[in-house]
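Inspection log for the structure reproduced underneath, given as structure tokens.
Left out: one protein chain. Kept in place: all the others.
Let's look at chain A:
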């Protein structure tokens, strides 16, 4: 067995675990193929730590005499320390962890070994199919069709097998458009705004190059979404400068001359290592409790994290504004259309569409706009804030999206069916999970990995009532309106639930939250009881009347 080879010392006694805000725990450390387990010996209140190897971002080891110390930094940003007696044991454990947390092959990952301990009521792999989405759309409009052009992932490897495109554009035309768009990501439907029939599409950049190539089919495709005499907006998530530079590499942007009915707006959203750097700096700032106020504020500023949040939210608000206020259709793209594009299209939907603010609707949004749309989760989430690898493809794009959702949730605390914990849970599972949902970079890879038959879907687990309860927002009251967040710096906040989670005790905040839930529950009970009593009284009164006039 391969794992056994990697585990030289499977078990060490008298290991001491240190975590901030908890007393140290002494116990036995065990390594398995996928977990690091520490269980205390104490009978009275046995404690166990189970840590997925895939959650480990980096480790450091130190020695004082024969006592070794391993500091484990996790992708969910927590840092724990293990004191391991015996230098050899410590070295063995460290090297095993290092090897097991950086397995090359996806099929060796835990989701392929995980056996659920719960009864699967609903198979999450089948919960959010494009066909269902299209059925919903068909009930509203007949201007779109489901195309199977990408059935074998042959036209666009990062698109799902079926996509929604304008009815008037046939597959032949789509093939031509695919040749004109970066990585073949031709424009597809992202969102249909029921209220006014306007749509949001997404794609990658057009391959205009320096000599201004054009593609009639591409123009026809996006024009097909416009109403007669109406203009549309193209939101390019790059600055004009960056977009112009892209022409040298064969990329580019839509020329006014060829797309006269479209106005192009450039919004600059950062990508790749700039974002990863930002996360690393932010987490570094949050983890140092010794900072004085000036240093803390300047570190927070230098991380630029909240600037990115503001940029992304602003672009999303703009897209939503074009659709809802201007009554125009929108096409969103950056370069590949797999990162900033998806941030914008998914956040715009949260602003516009009340359905996306429900638990199920949000899950569906994550599936549609992130997983099926081909956000390369495996590349982006390979490492988190403690990584030293500096790979270009690692970037907290999805975490930024979740943070933006949290910002909107904070401003509209009653308009979301889910609470903060739901977002934190998604963040954790995107980086390390027992479920297969976030494995692979696109549907093509997922189908090759046979995730559906071989692994369990996160949604199968989350959507069970007992689990779902944890993620329900007690303040939720369905709000059918468009919700416009404020993007002023005074309105944005550091997401403490993620970034300060391991740096401060949240005991009092948690207790207050519990109290709030109790108060709301009590209110429901009281209302029900008053209702019942009123009914009872009414019936008694009827009985009386019956007796009076028999």
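In the analysis below, a residue touches a chain if its C-beta (ideal position, glycine included) is under 8 Å from a C-beta of that chain, and two chains touch if they have at least 3 such contacts; residues count from 1.
Keep in mind that, in the parts below, contacts and distances are computed from a predicted model.
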Problem set entry | Complex member absent from the view - protein name from UniProt, among "F264 bisphosphatase", "MTMR6 protein", "V-type proton ATPase subunit" or "Alpha/beta hydrolase fold-3 domain-containing protein" | "MTMR6 protein"
For this session: Identify the residue among A:17, A:137, A:286 or A:425 that touches the chain left out of the display.
Result: A:286
Seminar exercise, completed: Out of A:105, A:388, A:469 or A:490, only one touches the absent chain, namely A:490
Problem set entry | Residue of A:31, A:183 or A:306 in touch with the missing chain, whole complex considered | A:306
Problem set entry | For chain A, the residues touching the chain missing from this view | 233, 240, 256, 263-266, 286, 289, 291-298, 300-301, 304, 306-307, 309-310, 314, 317-318, 321-322, 325-326, 410-415, 475, 477, 479, 481-494, 500, 503-505, 508-509, 511-512, 515-516, 519-520, 522-523, 526-527, 529-544, 546-547
